[in-house]
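Every protein chain of the complex appears in place save one, which is left out.
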Amino acid sequence: MSSSASFMERLGFRKASGVGEAGWGRTLFVAVIAFIYFIPVLFIIFTAIKPQNLALSVPPTLSPTSFFGLIPDQYVFSPTLENFGSVFSRSMTTGGAPEDTGFDRYFFNSIFISSVSVGLALIIGTLAAFGFSRYPLKGNDTYLFIILTTRMLPAIVVIIPIILMFRTVGLSGSYIGIILLYTAFNLAFTIWMMKSFFDELSLDVEDAARIDGSSEVKVFFKICLPQVVAGLAATFVFGLILTWNEFLFALLLSGADTRTVPVAMNQAVSSGGRGTDWTLLAAIETLFLIPVFLVTFFLQNHLLRGVTFGTVKR
Amino acid sequence: MSTIEIRKVTKRFGDFTAVRDADLSVAAGEVVCLLGPSGCGKTTTLRMIAGLERATSGDVVIAGRNMNELPPEKRDIAMVFQFYALYPALSVGQNIAMPLHYEKLSKAEVDARVIKVAKIMHLTEVLDRMPSHISEGEKQRLAVARAIVRDPNCFLFDEPLSRLDVELRHSMRGQIKEVLTGLSKATVIVTHDQLEALTMANRIAIMRDGLIEQVGTPHDVFAKPANVFVASFIGTPQMNLVDADLKSFDGKNASVSLAGNDLVIAADPAVSRLKPSKVTVGIRPRAFTAANEKAADTIAAQAELIEPMGAETLIHARTAAGGDIRVVVPRDKRVKIGEALHLRPDPKQTHFFGEDGKAVRA
Partner (left out) sequence: MSSTTATAAPPALMTLAPDNWKLAILVGLAVSVIAAITFPASVSFWIVGAMAALVAAAFVVNAFRRKYYGGLLVAPAIAVLFVMNIFPLLWSLGLSFFAYQSNNQSIRFVGLNNYIKALTNDLAAEANWNALVNTAMFVVFTVAAQMVVGFLLALLFAKQFPLRKYLLILVLTPMMLSVVASGVFFTYYYDPTFGILSYIMGNITGEQFILMDNKLGAVAGIVFADAWMWSPFVMLLVLAGLVSVPKYLYEAAAIDRVSGWRQFWTITFPYIRGLLMLALLFRTIEAFKLADLVILLTKGGNDTMTISYHLIRIANEQNKTSEGAAISYLMLFMVIVLTNLYLYLANRRSHGA
């Protein structure tokens, strides 16, 4: 940089002069801000490895290590993995023998219900989006708007009729019921998102494939779908994050066998009238964060590309 | 004084060397074309002059100032991009006015300059339209208008005509040349189209694989190609480059064995530097005359393929040794397929290249 480079420029904030790359200075700056933003999450993770009796200590204990004397001793606790054990097995009454908490089942439920319903919404929604994009119906925009409005209302508005309906049909507490509900819950977003992806594709390529003798089915699978992989990934991640953490539907509609982690978490931490069990809550949330974190991390590259591609006109 | 000067400029991207030790100077009022096949480093060279890329080593000097450390905005240059880089959210008029904001002119002054340039580039009618709503030719003119609205040190053009169709390209070439002549600034134009380079440039720099192979006037690079690459790259149809054995040279006439023929031909005195050895002989397709019968200075060949090109006819002829020779003859010269030809090359248009590919010339 020239000698007149400002402080900000040295940090890596060069004005857009060609290379869209900044150096380690930028990394350092962003790392500080990202860390500050991450602190509340970090605190939950640290609470998960805190001894239970220190959860509400004053002054609050902040860190499992002193980071080479950076943090005064009074804020440091000695880490333990006990809390993770008590997620799955702990004594339910004071002094009682440890019991199975059923959380393995709840974790399975969360994974099963989320992945099936998001996957189903992706399949149905992508087909519909392709239909809306390529074979517009009469009143296409009206349909799309109605679909959007299904996302606008608080869950509570539709939930009472659904409870009544499920009860009549015998679907309450079943996997099918909650999966169908979450599928519908994700459909609006999926259709809007995927339609904008299909709208962006060049029709020429498809027509060329048709002229070469491809059937409509082949055009969809061989020509269109490969071009929107990034969009599928982005939609999947968004849908997964929303479904994974959904609480109200799950609370009111899942039975003992189909209970998902957010519901079980809510019950576990406030049961027994002993107030919030902070370390247990933190341990559950930490474990519960891992799957969705990993999926997001591995699909991260698609996430940005997907959003860009789908929603910005050139 | 030259306005743009680059000295020993090298650009490396990781292991790949895009430009190697490039030297070039462009005087005020001079138009230099960087010409070469795609991937030869010509655009990278231009971007280094603009400051959009930083040279790995070497110096970029504009108007006598070393610009190595300066970002583009401090170099006082104007550039026309290959994809025009029109600001999509601004109208044509606002696009032209964009470079003027830096100079903090009054609104009236800006308007006056915009209208003046719009008139030159025939954009007056579309000043209020958005870039997405004007024709390809207008987009191109707008890109040029935005460059010439200022009074910069120099102009840089990156493949300015590559997106236009043949007809538009033709007329734009003329227009740009006219505008540039009026401005007399140092100008660098990057192109892969030799016709564009030959018609627009005062001098041409031919690049290949990151190296500048030859810098010269359009006449020089055509008539005196420095090496086999330049010889083959410039001129259509392509120059015939035939492998030959140089047998002897008496200071005036060279005796070569070429494509199954023994040929005696007048050659540049410098050919004496070549010991009897393998050489490449270059003859332009238009440098042949047809003789009636075999002679010491003719090449025997058989017409194989005939392509009428309008005013002239291109003949692909096969020599005794099996090589292919391209010959251009006037339209009225009738040649039949299979006919035996005796081709007499014009010694003044015959080039000798040594084994290293370099032209041998006094």
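A and B label the chains in the order they appear, each numbered from 1.
The rule we apply is simple: a residue touches a chain if its C-beta (ideal position, glycine included) is under 8 Å from a C-beta of that chain, and two chains touch if they have at least 3 such contacts.
In this text, all values refer to a predicted model and were calculated from it rather than measured experimentally.
Residue A:Val58 is the one among A:Val58, A:Leu81 or A:Ala256 that touches the chain missing from this view.
Although one chain is not displayed, its contacts with chain A can still be listed: residues 12, 15-18, 20-24, 26-27, 29-31, 33-35, 37-38, 40-41, 43-44, 47, 56-60, 124-125, 127-128, 130-132, 134-137, 143, 146-165, 168-170, 180-181, 183-185, 187-188, 191, 203, 207, 216, 241, 244-245, 247-248, 252, 261-262, 265-266, 269, 276, 278, 281-282, 284-285, 288-289, 292-293, 296-297, 300-301, 303-304, 307-308, 311-313.
Counting over the whole complex, chain B has residues 50-52, 71-73, 77-79, 81, 83, 85, 87-90, 94, 98-99, 101-102, 130, 146 touching the chain that is not drawn.
Convention: only the chains that are shown with their structure count from here on.
Rounded to whole angstrom, the centroid-to-centroid distance between chain A and chain B, based on C-alpha atoms, equals 56 Å.
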